[in-house]
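These notes concern the structure reproduced below.
Note that this complex is displayed minus one protein chain, with the remaining chains in position.
And then chain A:
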């Protein structure tokens, strides 16, 4: 098991700026994610937190700033202060150590649970199916869905689908997991099972960046909490400090509304 005090920076964002048309949704974001750390990003909707997460794996393209993953630059400013990305091939290589879980699960509906897990390791990593199957089975056991391995996603509840989506991302053996509001599309009674899986991952010191509205999760499972509003980071620090004793007025106002 990795040492939690390991200070290796897995992800570094420097002065990230991003506009949608005229609206500046990210206004100079700096953020570090250390190995084994779980960092939760909270904030009102429209604060840019999902966009920030989606910028990390180029689902959104930044206007300026620098994105480094495990020390390798995915994008950085040229002499005119405009972000330039590495080639598509290199980007895929740099990002191969990241996995993502979406609000809407985005499982492949035409594939069974097992096929969903095998798809990328076999097609992308060119691994042998027989070698991946035992690992996939192990992951399905871990998220408690081994018996659903031959079902199609449409037969699963939202919570089950999201746990499969987590297992699918983990099957690529990522070093960094990105979660984009993983429980927001779920009925309240189904969020618990997904949060439990994420807590277990955090306890195993998976490096995680989680955009969430679940304050209890942020407080208990995250090491660090980042509060974002209007495209900037307003406050960040140890989870309990930020949530229980916020320093900034806007953080206080936001948290008051959440309770």
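What we mean here is this: contacts are C-beta pairs under 8 Å (C-beta built on N, C-alpha and C of every residue); 3 or more make two chains touch, one makes a residue touch a chain; residues count from 1.
One rule holds for everything that comes next: contacts and distances are computed from a predicted model.
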item: Hidden chain of the complex, named as in its UniProt record, picked from "succinate dehydrogenase", "YibE/F family protein", "Acetyl-CoA C-acetyltransferase" or "Amino acid ABC transporter permease"; value: "Amino acid ABC transporter permease"
item: Among A:95, A:114 or A:226, the residue in touch with the chain that has been omitted; value: A:95
item: Hidden-chain contact residue, picked from the options A:119, A:135, A:175 or A:230; value: A:119
item: Touch residues of chain A, complete complex, unshown partner; value: 57-59, 92, 95-96, 98-100, 102, 104, 106-112, 119-120, 123-125, 152-154, 168-169, 172, 178
